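Attaching a single structure in structure tokens format; questions to follow.
The complex appears here without one of its protein chains, the remainder shown in place.
So, chain A:
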Amino acid sequence: MQTTMSKPQSSGPEALTSEAERQIAAAWAGVKDHLPGPAPLTARREAAFRRFEAAGLPHRRVEEWKYTDLRALMRDAKPLAQPPGEIGTVRARAAGAVLAGVDVRRIVIADGVLLKEASDLADLEPGLSIGSLADALGSGDAEVTSRLGAQSPAEKDVAFALNTAFMGDGAVIRLAPGATVARPIHLVFCFTGPVPATVFTRSLVEVGAGATLTLVESHEGPDAFDYQVNTALDLVVGDGATVDHVKIGTEGSAALHVATLTAALGRDVTFRGMVFAIGGAAVRNQLFVRCDGAHTNLMLAGATLLKGRQHADATLVLDHAIGGCQSRELFKGVLDGDSRSVFQGKIVVRPDAQKTDGKMSSHALLLSETAEADHKPELEIFADDVVCGHGATAGALDEDLKFYLMARGIPRKEAETLLIQSFVGEAIDTVAHEGIREALSAAATRWLEARQ
């Protein structure tokens, strides 16, 4: 049974009532005949746009978007981004500094375009291929087009549907069965300006059976612009593979960022995912993860550090389609100022997914009187021999702990910093790669030091 919690929508273009919705529709009319891809993909783009047209932008009456009212957050839709010019390319080369000092293979995607000249495509490890989505769609690579968004729950989501409709470029990464890539691949997404724009990027990563890969995404842009990003990554993981995925969100302070990850995991997979959100005015990270094979082991974590009027939403749908898998989710949010964090996690255990072992926990630490934390940890269980649980907490820093540290001569500010560090540290520690882990810790520390 599927949830039918959202109210039925009025359908047709008349549902598009807001300025932003009309601007998106106008952008679609202008661009739809020029988007790359073979006929079947064009049909899928059309269908995806119809879904948007029928429902409009997600708003608070759509259950899945209850706490992140995109219709209200998007006062307008910016024009589609143009490929970066010379200055933009220079900026793009300098992007991704959050992982400076970590030995990674950089793939740069600026203003929605994969910049080959700025990317490190030389000496690819055996079994590894990296290309651009625009090339794959242009050449009609049927394998790529059929893999894009083959995840059913994500398909229903309007933000993801818009990505499918408008996607133009991104990275296509394939790793052959049994291949191991020790050096992490860093997808550097950036927006370079010079005027506010909307960026759509879509990437596809296929990891063959028994292969090993660490993949990092970072997203950034200038503070000056209220640009809008809609990015998506489709991840297909073969049996027995090991994949680490880290997404670092350091968008500019006025940016709107909506990201979708779809992951289809085979059997005996080890998958560790991490969402680190620190930038952007309004951020939504949605993860649709499906276990298609038994004995898969999942660890999904999130660390969110917010201040000012920032809004960050992590929404997770974890579908145990097959039994015998283990999943652990740990999401931590630190909230200062008037910020608001949202965690919605849903674990689905289908009727035959016996022996599923799932545990989800989300914790929010409120540092200011005016911050807000909303949690919705959900279980949807149809199998009787499972162990599933969730825990959620929200609260301020523990005064007793603070007192303990202060009694030992540590100043108040430092004591708070230590406690917050250890709070988010638990989530950051799930990242297996030492260099990336340290880079995230350093970013968290910088955030804490900037706190007044």
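Here is the rule we go by: a residue touches a chain if its C-beta (ideal position, glycine included) is under 8 Å from a C-beta of that chain, and two chains touch if they have at least 3 such contacts; residues count from 1.
The working rule: contacts and distances are computed from a predicted model.
For the omitted chain of this complex, the UniProt record lists the protein as "Fe-S cluster assembly protein SufB", which is one of "Fe-S cluster assembly protein SufB", "Cytochrome bc1 complex Rieske iron-sulfur subunit", "KaiB-like protein 1" or "Sugar ABC transporter permease".
Of the options A:A29, A:V195 or A:V387, the residue whose C-beta touches the omitted chain is A:V387.
Considering the whole complex, the residue from A:A364, A:A427 or A:L448 that touches the absent chain is A:A364.
Within the complete assembly, A:K376 is the residue of A:K376, A:K402 or A:R451 that touches the hidden chain. Residue positions on chain A in contact with the hidden chain: 1, 3-8, 63, 351-352, 354, 364, 366-396, in rising order.
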